[in-house]
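Here the structure comes first, spelled out in C-alpha cells, and everything after it is commentary.
A protein chain is absent from this complex, but the other protein chains hold their places.
For clarity, chains are labelled A and B in written order, and residue numbers in each chain start from 1.
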C-alpha cells in the first residue's frame, strides 16, 4: 500500500534515523512505528516488517479509542496507552504539536523495564516532535 | 369489452375460448383469463381485430390440453384453427400453436399474427403493426395489473402508453413497463390505492408531457397489485409453493405507514427464510391475512417470487452467535419498533 505521508521527505528520513538510534540503544525493543492519526506508517524500525502496517493501523485505532474514552470521562487529551502482557508490552504515545496528529507505537519484550521504556519512549517523542515540527 | 377504435380496412377475426367441461383445476381458469387479458391488451395493435365469439362463429378456438379429442377434432373438421393451452409447467410446447402457461405476451402476439396470416392465406411482415393503438383494460379488478404485466413482457421501450380514466390521462407507462410518469398527486393516489374509481384505459402516444415525476415500473405494478384486492391474484395458487427470487426495494416502495411496512417485511422475510405456499405463509408470517395476501399479490405481480417446481429441501440454517435479550427477541422487537416509531414522530 502506498503510504501518503503528511510530512516532508527530509523530516521523515530524520525521524527514521531517530527510530534506528532508539532501537540500537534499547536492545529489547522489537518494533517502533511512527503512525499518522489515520493509521498510516510514516517511519518504522525495522522498516517494512511483516506486521508493521497492521501495527500502525491497530495503534491508531487504539489511540482513537483511548482518546474517545478520556473525552467521555472528562480527562482531557490522552497522552499514552500502555498494554502489558506476560511476555512484553506495547506503548502508544501521542506526539504533541504535530499536524496532522501523529503517534508512536513501541513494542518491547518484558526484559525491558516498563518504567525505563516509557521514559526512553517519551524522550524519543520529544526528538520526533522537534524533527517533524521543523 | 368495448369495441376498438375505428381503424382503416382492418379485418375482423373471431376467437373462442373454450372452457373444458371437466375443469377441476384453478390453473386452467387462470390460463384462459391470461389469454383473455392479452387479447384485450393487444386490441388495435395486431394486424386484425380479434373479437371473442362462441365456438360456432370462431375462426380460432383456444382449448385446454385436457379437452376431449373428439370435440377438438370436430372443431378442426369445421375448418377452425386450434390453439392449445397447456398448464403442465414442465411441458415443452408440442407445436407452435401450443402455449405453456404462464405464456409471455410476445408469444401470444406472435401466434395471433401467424394465425392471421394463415387465415389470410398470404405472407405478411412479422413485425407488429404500428396502427393507432387503443389498449384498453376491462373493469375486472386485475385487468389493469394484467395490462401492465403484459406491457412489461412485451419489452418495447420505444413507445409510451397513456393511462386514462374517465377524466383524461392520469399517468404514462413506457412500452417496456420499466418506467412511468405522472403528477405528484397521481403518485400519492397510486401509493394509497386510490388511483381511479373509473376503468383505466391505455392508449399509445408519442411521449408524455413535460414536467412529470419519473418512477420505476416496479413501483407502479407493486402498488396497483397491492391495492387490487384482498383476495389472491388470479395467477396465485394457495397450495403452490413459492420462493423469494429477490427482495423488492422497500426503500422505494414503502409508503411510510409502519404497520404496512412491518407486515410486508415479515411476509418477505418469512418467504426468504423458507419457500412456502400462501396457506403456510399466512401461519408463518404472523401478520393479518389481508396484509399477507396483498403483499404476496404485489410480490408475484412484480416477479419477485417464483414457483418451486420440485419439493423444496429442508432449509439448512446456519447458526450464529448473538446475545439474547432477557425478555426474549419478540418482546425486544416490539419495544424496539415502538421506540423507533416514537423517535420518528409517528
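Note that a contact is a pair of C-beta atoms (placed from the backbone, for glycine too) under 8 Å apart; a residue touches a chain by one contact, two chains touch by 3 or more.
The rule is simple: contacts and distances are computed from a predicted model.
Looking at UniProt, which of "Dihydroxyacetone kinase subunit DhaK", "Ribose transport system permease protein", "GTP-binding protein" or "Protocatechuate 3,4-dioxygenase" names the chain we cannot see?
The chain we cannot see is, by its UniProt record, "GTP-binding protein".
Of the residues listed, B:100, B:190, B:244 or B:282, which one is in contact with the missing chain?
Hidden-chain contact among the options goes to B:244.
For the chain not shown, which residue from B:155, B:279 or B:334 touches it across the whole complex?
For the chain that is not drawn, the touching residue is B:334.
Could I get the residues of chain B that touch the absent chain, sorted low to high?
178-179, 214-218, 244-247, 249-252, 254, 256, 261-262, 265-266, 268-270, 272-274, 284-286, 317-340, 343-344
Need a quick check: the contact residues on chain A for the chain that isn't drawn.
These residues of chain A touch the chain that is not shown: 1, 4-6, 36-40, 53-54, 56-58, 60-62, 64-65, 67-68, 72, 100-101.
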